[in-house]
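The complex appears here without one of its protein chains, the remainder shown in place.
Chain IDs A and B follow the sequence of writing; residue 1 opens each chain.
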Amino acid sequence: MMIVLIMPVILLMLFGFAISTEINEIPIAVVVDEYTPEVRRDLTALENNPYITLTGIIEERDVDQVLRSGKVSAVVMMRDGKRNVVLDAANSSMSVSAGSYITSILRSGTTMPLSVTTYMRHNPQLKSAYNFVPGVMGLIFILICAMMTCVSVVREKETGTMEVLLVSPIKPIYIVLAKMVPYFILSLINLATILLLSHFVLDMPISGNLPTLLTLCVLYILLSLMLGLFVSTMALSQVVALLICAMVMMIPIIMLSGMMFPVENLPPVLKQISYIVPARWFIEAVRKVMVEGLSMSGILKEFSILCLMTIALFAGSIKKFNDRLE
Amino acid sequence: MKSVLPILMRKEITQFRRNKVLPRLVMMMPIMLVLIMPLVTQMDIKNISVVVLGEDRSLLSTRIESHLANSDYFRMPESAYDYNHAVELMDQGRVDLIVSIPAHFERDMRNGHGKPISLTANAVNATKGGQGIQYATQTIISAVTEIAAESGLSAEGGLSVEGGLITVQNRYNPTGNYRHFMLPALMIIVLLLVCTFLPLLNIMTEKEHGTIEQINVTPVSRWEFILAKLIPYWILALVMIGFAMLLAWAVYGLVPAGNPLNIFIGAFLFSLCMSGFSVTIANISNTMQQAIFVLFFFVIQFMLLSGLFTPISSMPTLAQWLTYAFPPRYVINIFRSVYLKGTLFTELWFDYTMLFILAAVFYTLATFTYKKQN
Partner (left out) sequence: MEKTPIISVNGLSKQFGSFTAVDHISFEVYRGEIFGFLGANGAGKTTAMRMLCGLSFSTAGTGTVVGYDVRTQSELIKRHIGYMSQRFSLYEDLTVAENMALYGGIYGMSQNDIRARVDELLGRLNFADHKDDLVGSLPLGWKQKLAFMIATIHRPELVFLDEPTGGVDPITRRQFWDLIRATAKEGTTIFVTTHYMDEAEYCDRITMMVDGTIRALDTPANLRRHFADRLQRTYEDMTMEQVFYHLAREAKRGE
């Protein structure tokens, strides 16, 4: 049970501090032909740079081995006044950044009157927290509400206690709704935790309407509960319930919701599929509210889509439930 | 007493075959991940909507603008009449990046008093914003370099950019194909999920149905019981990797640059580690729900912190130390190095050794946490 409360915290911490694409250290080696003044200048620049670790000067014939074995991420070859930066593009998704960084250091010794100033709107410090906190929220709520509710309901089916409840005078739908209450409360606690953490520890603004944000989140929580309920009507054993939840919910959410990977790049087919992933709309809406400071009017489209989905799932679940009773 | 292992294993295999869901799932997973994931995991941003402002109608500015327009990364569906209008468009989500070229830009550049070009990016999506800036900067630089070369100006001319003398070469992935980079990682995700969840579900089902008690009352030893449960999954892991590798070749033309045997060895050791780990969790859990959640918690840590999606070198030092205990970290390195760089077995000795040690540790844990009597 504790896991359920701790998980959002851990995820946020992970995303906030551990997962990044910042450059911390680039180990490199250098091949030198002749020690000209320019070469010395470049060597010093590389050596002194805090993010670059110069492991040594090597011979040209060793370049392949040293890159292949992963000892260095790049080799700078200095010959005839030219510089050739050979990158290990296999071992880092950031070899492009590493390449540009090294290039910029080499270039800084040259005259370059062209300068560029940059402004970042809404996110002056380019904090990636703005990116993933909505994603984490989307994931956690689906996980807890949908998956746990689903497994819990199916568990009752499996052990047979569901039948006992169904025979009682209470309407079946109330039984199921009652099952959801603990997860609803848990989710509210998680919501509070996530918001507090992201605001105070990750410096994420809650610039928009707090009421709007809360309404949006509660709606999404309800949606997740309905989703869990719907899936539970289809699964007969806990194992199957879990597998369905994992395949049909988790993976599409991680992949197609815009949480980690941008939605714009999806090929058309996958883009269509992403429209039915509720998390996609939720994440977009949360970003708009939290980071851009919009209020309800700005997220009407997403909000109504989420409402429709919730109602559809609820109706579907009731129908399936009643079908089974006949 | 002769070993009971073959008998127990036969039972496990029979049960697996009779199961309606699992074999199908096991086949589907590599297919789904290998086919769909690469389509999704594009970290490159494309289709950045850019608007260029500026009254400087010089050759330089128009060249910059045309470079941006022709770039794969950008498109120019909108036009704005001034900065404020452009910002409005940005807030409406129709523009992602604004490039403002100051008046008399080319003239000032030639005089050596160049004023800066300003780039304004919508950074709500920080990755998109940051990369937009980066691409734009590179595009602008290349445009300027081109003009400098055409004008035949030298370093004294004030319009020089020595960027022409610096070249960058991408080795092992010359196409920069992100898919080739991700595929080995995706195979590992398949392995990770199969080798952790399946053994766990298996044991928890036996616990909940009570069949495990029947086994506990027989003379079957702990290590035999656990081994019988795990071995089928190790074999399954190897089969799945082989299958995934075939798929990768068939669909993407990706073939290991190095010795495929090294990949199988890595996969095998990895499956040893992860299955031992998940059995340990199963042993200390009472219900299926509990076990699933604890495992899930750890699997997420492993997935995010082992260099699958983001590099370990970008993590804070403390976290980096932590990853030394994570099996996925080593196997990801092994897979990527062998697949893309053709790294030799001996060059990866550290990773293989660590995997071996971790496998022994987790298997020992698994056996010791299994209590026949309590």
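Please note the rule applied: a contact is a pair of C-beta atoms (placed from the backbone, for glycine too) under 8 Å apart; a residue touches a chain by one contact, two chains touch by 3 or more.
Worth saying up front: this structure is predicted, and the values here are computed from it rather than measured.
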- List the shown chains that the missing chain touches in the full complex. B
- Touch criterion as defined above, residue of B:V87, B:V220 or B:L238 at the omitted chain: B:V220
- Message: Suppose we count only contacts with the excluded chain; which residues of chain B make the list?
- Response: 1-2, 4, 7-8, 11, 14-15, 18-19, 209-221, 372-374
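In this text, only the chains that are shown with their structure count from here on.
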- Message: Show me the residue ranges of chain A that touch chain B in the complex, using the header's touch definition.
- Response: 3-4, 7, 10-11, 14-15, 17-26, 67-70, 81-97, 99-100, 103, 106-107, 110-124, 126-128, 130-131, 143, 148, 151-152, 155, 238-240, 242-243, 247, 251, 255-256, 260-262, 264-267, 270, 287, 291-292
- Query: Which positions of chain B touch chain A when the two form their complex?
  - Reply: 21, 25, 32, 36-37, 39-47, 87, 90-91, 109, 112, 114, 116-130, 133-134, 137-138, 140-141, 144, 155, 158-163, 165-174, 176, 178, 181, 201, 205, 288-289, 292-294, 296-297, 300-301, 304-305, 309-311, 313-316, 319, 333, 336-337, 339-344, 347-348
